[in-house]
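To keep things clear, I will list the structure first and then write my remarks on it.
Excluded from the complex is one protein chain; the other protein chains are retained at their positions.
Letters A and B mark the chains in the order given here, with residues in each chain numbered from 1 onward.
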Amino acid sequence: VTVVALITDFGLDDTYVAEMKAALFRLGPPQMRLLDVTHAIRPGDVAAGRWALQRIWPQLPAGTVHLAVVDPGVGTSRPAVAARTDGRWYVGPGNGLGAFLAAAPDVAVWRLELPSPPPGFQASSTFHGRDLFAPAAAHLASGGDPAHIATPGRCDDLGAAARTDTAWRVVWVDRFGNLITDLRRDTAAARRLEAGASLTVAGRRVRGPVRAYAEAARGELIWYWGSGDTLEIALDSENAAARLGVGPGLAIALDRS
Amino acid sequence: VTVVALITDFGLDDTYVAEMKAALFRLGPPQMRLLDVTHAIRPGDVAAGRWALQRIWPQLPAGTVHLAVVDPGVGTSRPAVAARTDGRWYVGPGNGLGAFLAAAPDVAVWRLELPSPPPGFQASSTFHGRDLFAPAAAHLASGGDPAHIATPGRCDDLGAAARTDTAWRVVWVDRFGNLITDLRRDTAAARRLEAGASLTVAGRRVRGPVRAYAEAARGELIWYWGSGDTLEIALDSENAAARLGVGPGLAIALDRS
Partner (left out) sequence: VTVVALITDFGLDDTYVAEMKAALFRLGPPQMRLLDVTHAIRPGDVAAGRWALQRIWPQLPAGTVHLAVVDPGVGTSRPAVAARTDGRWYVGPGNGLGAFLAAAPDVAVWRLELPSPPPGFQASSTFHGRDLFAPAAAHLASGGDPAHIATPGRCDDLGAAARTDTAWRVVWVDRFGNLITDLRRDTAAARRLEAGASLTVAGRRVRGPVRAYAEAARGELIWYWGSGDTLEIALDSENAAARLGVGPGLAIALDRS
């Protein structure tokens, strides 16, 4: 049973996600499973989409097609790509959303072309999610040859992530107000923190790593390795984002204490 | 694999949609696929529900059962109907939600009766979505004969749409603030616009048709044929609805320029 996992910035109120799924139903394999990873990416926030994609990527089985559409440049000259690594597929824009895949030694990249619309349909220049990416995902989920819908591409076609490896930021605020950052547990910065470097956010010191929220003292900011293996910050039993008045984009700082 | 596509004004916070699906799971075929088209129709906004239904209708394969519940008159004397056209089913209230189906030459209409509740359940006079429409959709998705659950009806039982063919309005505002209207591309009004008639909304001129959002000049209102083949209005790279302070129901006007 092949999984097609969807990440978009379309929200769930509009019919857009359903229209992508309608294309998957028409064109995909009968045994396909759909997974809504999140559709709540802020419109055009490619960094948050990349974080969500990188987080869910290893949690889904080999064969999964990750269909990700956070695409502020839709209709412009940014490439549309498919990439395969680790037995899994990425289908989406080449705007940096799948930038982390370029580092995989076995990555292969293709450039997608806008298909002819099926009879009775008119392909839209504004809705590549439905008219380009979903049909490509359906083709790959069916075990189809990428050469039938795409031309060979290069890693550069995936696009670049804007951030450097020496600056980190809050990339997501969850329902509980916890601040989720893009500082990954398998990096040199993580080793510096584990060795005692201090962490500050919004001018306030953060203690960590802790193992459970309950370790926080009253009103204390704590950090811990979150369930997605990146650094997270919480405030005792309160909503950290609301109390600090912060949100996605906020920088975090590491220093020798 | 039969698709059952759901449109409601129930939202996703309450358990109502899940209860409809529970009825589909109990009574429907084992190979059924469920599709949430949208549950964010404003409570009782039959026109928006009709727009969503008409939009998704041709995108789903033959055999699909469209289960649509925007039903401010639930429990009153409005009929409950099933209709078949084009190899697809509509199941829902006869309040105009499926009014556009009446124009199809091959349409057939039935009137549904409230079924006896299964043992251990008590049918509710307030939740026809779960107790009447979902069981009917399950029956039809299983290939059941409509005569077993309904009596022959007439096109009038579908109800009428309130609007005329010479006035159009904003029927939906999407997550990006784009104004989606009910002016369809295959109408005489569309031909007038393509021939140079001018379009105004909220007293402002709208330029179009354009092919991509990127064609807008700074601060300019543009129109284009949207991905649902109705006229849409956008504001450069901004949220048009928020900037203009408008929402569903707003009239649009066509004039010879």
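Assume a residue touches a chain if its C-beta (ideal position, glycine included) is under 8 Å from a C-beta of that chain, and two chains touch if they have at least 3 such contacts.
Please read all numbers here as calculations on a predicted model, not as lab measurements.
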What does the interface between chain A and the hidden chain look like in terms of residue numbers? 1, 3, 5, 12, 33, 35-40, 52, 55-56, 58-61, 172, 174-176, 211-214, 224-229
Contact with the hidden chain only, please: which chain B residues? 9-16, 18-19, 21-23, 25-26, 30, 43, 74-76, 120-122, 124-127, 130-131
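Assume only the chains that are shown with their structure count from here on.
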Roughly how far is chain A from chain B, centre to centre by C-alpha average, rounded to an integer in Å? 31
